[in-house]
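Before anything else, here's the structure in question.
Every protein chain except one is present and positioned as in the full complex.
Should a chain be cited, it is by its letter among A and B, assigned in written order, with residues numbered from 1 in that chain.
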Amino acid sequence: MKPGLPLLWRKTKERYNLVGTKCETCGTYYMPERKICAKCRRKGKIIPYAFSGRGKIFTYTVIRVAPEDYEFFVPYVLAIIELEEGVRITGQVVDVDPESVRVGQPVEMVFRKIHEDNPEGLITYGFKFRPVA
Amino acid sequence: MAESIGIVGYGVDVPRYRIKASEIARVWGEEENRIVNGLGLSEKSVPALDQDAATLAVEAARRAVRHSGINPQLINSIFVGSESHPYAVKPTATIVAEAINAAPVLFAADHEFACKGGTAGIINSYALLKSGEIEYGLGIGTDTSQGSPGDALEYSAGAGAGAFIVGKKDVIAEIKGIYAYTTDTPDFWRREHAIYPSHGGRFTGAPGYFKHVQSGAKGIMEKMGTRPSDYAYAVFHQPNGKFPRTVAKQLGFTPEQIAPGLITPLIGNTYSAASMIGLAATLDAAKPGDKILVTSFGSGAGSDAFHIEVTDKILDKRNPLPVLEVIKHKIYIDYGTYAKHRKKLIM
Partner (left out) sequence: MRKVAVVGVGMSKFGELWDVSLRDLVVQAGVEAIKDASLEGSEIQALYGGTMASGRLIGQEHVAALIADAMGLNPLPATRVEGACASGSLAFRNAYFAVASGAYNVVVVGGVEKMTDATTAEAVTALGGAGDQEWELLQGATFPGLYALMARRHMIEYGTTEEMMAAAAVKNHYNATFNKYAQFKEKITIEDVMKSKKVADPLKVLDCSPITDGAAAVVLMDIETAKKHTDNYVEVAASAQASDTLALHDRKSLTELRAAQIAAREAYAQAGITPDKIDVAEVHDCFTIAEIMAIEDLGFFPKGKGGPATLNGETALNGTIPINTSGGLKACGHPVGATGVKQIVEVTWQLRGQAEGRQVNGAQYGLTHNVGGSGATCVVHILKKPN
């Protein structure tokens, strides 16, 4: 099932620019954003924070059987990236031979197509990662 | 002193994937040497499965913002020229505006003028600056164009984007004059819903490219009272490696003047981005006081010409990611993978 249009649109800033939040009280970063600090609760002061997009591969897999609307991209590398701010986020690693990917590899954010519904449908854009050259 | 308007930052993006002309020639039974010598290029860039004109534009624009050092919220106009906008209806400019955090208060539109929609975008932002409506403006040329399988264009149609921020503060290269030359000349076109373009074969040469590039270049030199020898560098639209060399010679420019900006032989024709990536590479190499002549070309047909003078500021504000650095990371693919990347496979 494809995600609804408002669901995609609502998170445009977050997905285009890797924008999450930061608690000014305790300094904890959140990506995806959290509106309440899990540590400080009501004492926390949450502000938007744009992550640098630099990080390292914490773990990865090569997706060879894809969900609907991702079939054309196989094989593709899916990873959990540990950003330099310490937060982890799930994303694809592109411009890379899947066999050469390694845990700990430095990556940087890139702006890519996430998926397209069909030739006549909506194109979803957002962050992915690629190895730092 | 008169107010100076010019380039305050620029960036380019080129996909990492490459296919060699020899690999395309192998599939169609062509002689590699004939192709390479005929077109003056031996390989071209190919977009990844998840790259399109919008993603390339965003990456180029982000690099331009980084280079300029300005707050993107101060960019009040974005014009994106492309002949391969991802949507027929739905602007690329809005995607770029949001992705570089320039939205929401800005003038934005998409342009299409074959290979010169990008320079048209610079001119629009330049005009808004000159009229005092904006603080900074952005012009982008971006394309992931296709040539019909087996057609001569298949060997040259590459992918890339160039983005230029223009403003009045900390200008690294002043735009001292602009000129444009336009006629209705159908040398190359693509109808709505058509995947591949059509062209007039040899007709694209003399009445198309050469007439308009020559007229544009001569027009700006006449306007500025300059001669080819006044310019340190010149950049001409480069659909292949051969045409810009020929037109430079016809106009009286030396091979050295066009050398730094001749990028198509390395990455193929990036259409709306071609003359802009050429200008970016030239600025990477330029020094204060250098005069640069730029003439883009768009089929259909027309040319935009610029007289640019490099300022002292360039010494403190060198492009952190030069064109030659961007294009040196390459992943070679075969024709089968290329066909997948270019969606020549029907699933």
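One rule holds for everything that comes next: contacts are C-beta pairs under 8 Å (C-beta built on N, C-alpha and C of every residue); 3 or more make two chains touch, one makes a residue touch a chain.
Computed from a predicted model, the values in this text were never measured in an experiment.
Judged over the whole assembly, touch between the missing chain and the shown ones holds for A.
In the complete assembly, the contact with the undisplayed chain comes from A:Gly91, out of A:Gly44, A:Gly91 or A:Pro131. Considering the complete assembly, subunit A touches the hidden chain via residues 1, 3, 7-8, 11, 32, 58-68, 70-71, 73, 76, 78-80, 88-92, 98, 103, 114-115, 124, 126.
Note that in this section only the chains that are shown with their structure count from here on.
Spacing of subunit A relative to subunit B, judged by their CA centroids, is 30 angstrom.
Across the complex, subunit A is touched by residues 16-17, 48-52, 54-55, 58-59, 62, 86-87, 95, 98-99, 101, 329, 331, 340, 347 of subunit B.
Remark: subunit A residues 12-13, 16-17, 50, 71-73, 92, 94-95, 97, 110-114, 123, 125, 128, 133 touch subunit B in the complex.
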